[in-house]
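Take this structure first; my questions come after.
Missing here is one protein chain; the remaining ones are kept as they sit in the complex.
Per-chain residue numbering starts at 1, and chain names A and B are given in the order in which the chains are listed.
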Amino acid sequence: MINTDGFWRDVLLFIAALAVVHIVLKATVFKKLKRPWKAADISINMMIVLGILFLFYRVYVTVEIPGGGLYLILNGIFGSIVQVCVLALATTGIVLIFKTSTTTNFAQGMIATVAAFSAAKISTLVSAQFPDMNMTYVVLIAMFTGAMFSFILGVFIDVFIIRKSKYPTPVGKQMITMGLVLVFTGLIPIVFGTLPLTVQKLSYADNIQFTIGDSPLKYNITMHSIYALGITIVLLVTLFSLLRFTKWGLGVRATASNELVASMMGVNTRVITAMSWAIAGLLGGVAAVIYAPISGSLQVSMMIPTQVNGFLAAILGSFTSFAGPLVSTILIPILTNLMSIVTSTWQNAVVYIIILVIVLVKPSGLFGKQIAKKV
Amino acid sequence: MTYKSEMKQLRKQRWHSVKNHPYFGFLIIVFLMFAVQLLRLMGVDVPVAVLRAFGSTMIFTIIALGFSILLGYGGLASLGTAGFVGLGAYFVVYFTNQLGLSIFLTIIAVVIGAIILGTVVGFISLRIEGMYLAIITLGLSEILNEVFKRATDITGGTTGEGIDGIILFKNVLSLSHNTIFIFISIFLFFIMVLTMNIMKSPTGRALLAMRNSSSAAQAMGVSIFRYRLLAFIVSTVYAMLAGVLYMSYWSFTIPSTWTLGFSLNILAAVIVGGSQSIYGIILGTFMIFGLDLAVFKQIDFFVNNPAITIVLNGVLIIVVVMFYPGGLIRLVQTLGVKLKILIQKLKKKWRDYKYGIDAE
Partner (left out) sequence: MALTLNNLFVLWYERKVKNHQTQLDFQQSILPIRLQEMEAIKTETLDRLSLKKAQLLLPHDLDKTVKSEYAQEVYNEAINKVEQKFYWRNRALNQTILRQKEKSQDWSLEEPKYLQKQKELDEKKKAALANVEEEFQVLRAKAASINPIEIEKKIQAKMTAVEERFVAKAKAMTEKANKNIAHHKALLERYHKILLDINKNKETYALDEKVVLKLEDLSMHFGGLKAVDQLSFEVKEGEIFGLIGPNGAGKTTVFNCITRFYRPTGGKMYFRNNLNEVVKLNDIVVHNIIKEGIVRTFQNVEMIWELNVTENLLVAAHTLYRSTFFGHVLNSRLLRREEIVMRSKVAKILEDLDLSAYAYSYPLGLPYGILKKIELARTLMVNPKLIILDEPAAGLNDAETENLAETIKKIQKEYNATIFLVEHDMGLVMNICDTVCAVSFGKKLAIGTPKEIQSSKAVRDAYLGGE
């Protein structure tokens, strides 16, 4: 049914062809333009988009049943909704912190894990107290309290650790967040005990099933993923409108471009950074609670893959924008899901290599701009 | 009579020049580590845990030295250490179990592999921003861990894989821990000397220049990208070599060792000790790995709560980064200077008491 023969050969050949076309264009056409590097930039972007489209196409072709390719791809997309939501939330948190504190927060995943653990504790408490309550409400309450917990944790980290540091360099802050990972890794089993904890799904209602056209193949969307999508969209839309239309958002953007000038212009950068740590914590917390039920029982290292993917998405889309990482967060889980059709063992490695290749040809990220440094 | 005293003076001078030779301290440290093993050989009942603690300290010091070139001199952080060390260890497994090749060939292969891997990963991640290195290597480490778990033919999967003994020439030689210990000590000495050379050479200065002011470094003709790449490759080579030593010492490896926690512990060792000083790194590595094995594992409280030591390591990183960027070795040095001044003062006081105050 699925014939993966020659998959890699075709992909590699296509990439090689793209590279050749790009080099030829660069050597002949672009040279005569006024700003050759700009044209080369656009051409590389086109090549990347073409490459990814070809990957989709090649997966589409592997299935030999009529309509099967579309089914495989669409189901792959539907199946990765939860991952996309989780990744989008986590990545937005990482980018927010990077913008205001110029550091990559390695503790993001751990803060989120703490939220998931506390949510699990609270949900067991609530369901013991009110056994008749609807499961969705219980999880929502747990999610809210967990997120609040990580919100406070975020503020705490910024105010009492990052800001109290005597010599705040970007690398130093990075080290501090790495240290925090160790601290949380040790503290979680001490605080929450070693018994296995779980968080329930948002809904156990029947999956939505439908067909397209006259194909007999049934498409499948879980209710959990629909709830997750809803929560994510609400959160992100709120956040982006806050960033776009409120004074706080203006402050964040000002702090992101130059902290010193912003503080001199009367922006309270301390509150801004503390708030962005808090919001990043909150986003991570929600992400962890959504992610927890599909990963089984809670584990200390459960958010590490998500965090790694979040970082990679942020690099892929460039730390300088919010939209770029979001696009990457949609791309990465879907690619992973599609690749698992071709190779069921190495899909993560393959996606990682794809990301590396893209970063290799476009170091500033898909949506990034190179900024001239003041000397 | 006088000729003798002249010769004595000369001998004193020579001893002084030996004592102040930059490599002398390394020799002392390696000898101290070695002395523990020697005591054991002579029949003194040194606990095995202490021995293992010193063995691990020596092996992990090599990783930490590479990391110090990267972090203390290049100003870059990598989280792929665990993956690289694991890869080195599995290289030994593959070369010994499947190919049956000598350990020396393995070392050569590992060095070449490390250079290739470091070049590729560094080339991709270091072109824009130094900060990206930590992220890309973190991803690489996770992927490598997955490979260790899933490539069961070579790595034995999640249950781990061992070797019967390292192959010196052609036939399998099951060397005892004692012999490997000697091998490791000598190796550590040379690695320390080489690292010292790098740190004091124009390369070390160029790296420091880059870390302090990238624009000044560029204006002085230091290619930022090239030197970052160099630092990363050096740290990769050190990490994979340490993997080889690890495998020869423990003869067993399991994927769950090579996780993010290990990388962070190495980072802790480098930061806590002092990222620019070789002695600091030895101190840090001993605090993070040696103390854990030699002391904490002997105390019931820590055996029952293994998480406490992890928390301690994390807190140490945070506190040192926040308040003592030079690491604990800086603290030790300042204390040493203060002690010296105190001793001088006491001496003067005693002299004044005994001989009376000079009437100047």
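Note that in this section a contact is a pair of C-beta atoms (placed from the backbone, for glycine too) under 8 Å apart; a residue touches a chain by one contact, two chains touch by 3 or more.
All values derive from a computational prediction rather than experimental measurement.
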item	value
Touching the absent chain when the full complex is considered, from B:Q98, B:T159, B:S201 or B:Q298	B:S201
Residue, one of B:I28, B:I116, B:I182 or B:A216, that touches the chain absent here	B:A216
Residues in subunit B touching the chain absent from view	1-3, 6, 194, 197-198, 201-206, 208-209, 211-213, 215-224, 230, 276, 353-356
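The rule is short, and it goes like this: only the chains that are shown with their structure count from here on.
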item	value
Computed distance of Cα centres, subunit B from subunit A, in Å	35
Touch list for subunit A against partner subunit B, complex	103-104, 106, 161, 164-167, 170-172, 174-176, 178-187, 189-190, 301, 304-305, 308, 311-312, 314-315, 345-346, 348-349, 352, 355-356, 359-360, 363-364, 373, 375
Interfacial residue positions of subunit B with respect to subunit A in the complex	71, 75-77, 79, 123-125, 127-128, 130-132, 134-136, 138-140, 142-143, 146-147, 150, 215, 259-261, 264-265, 267-268, 271, 305, 307-318, 321-323, 325
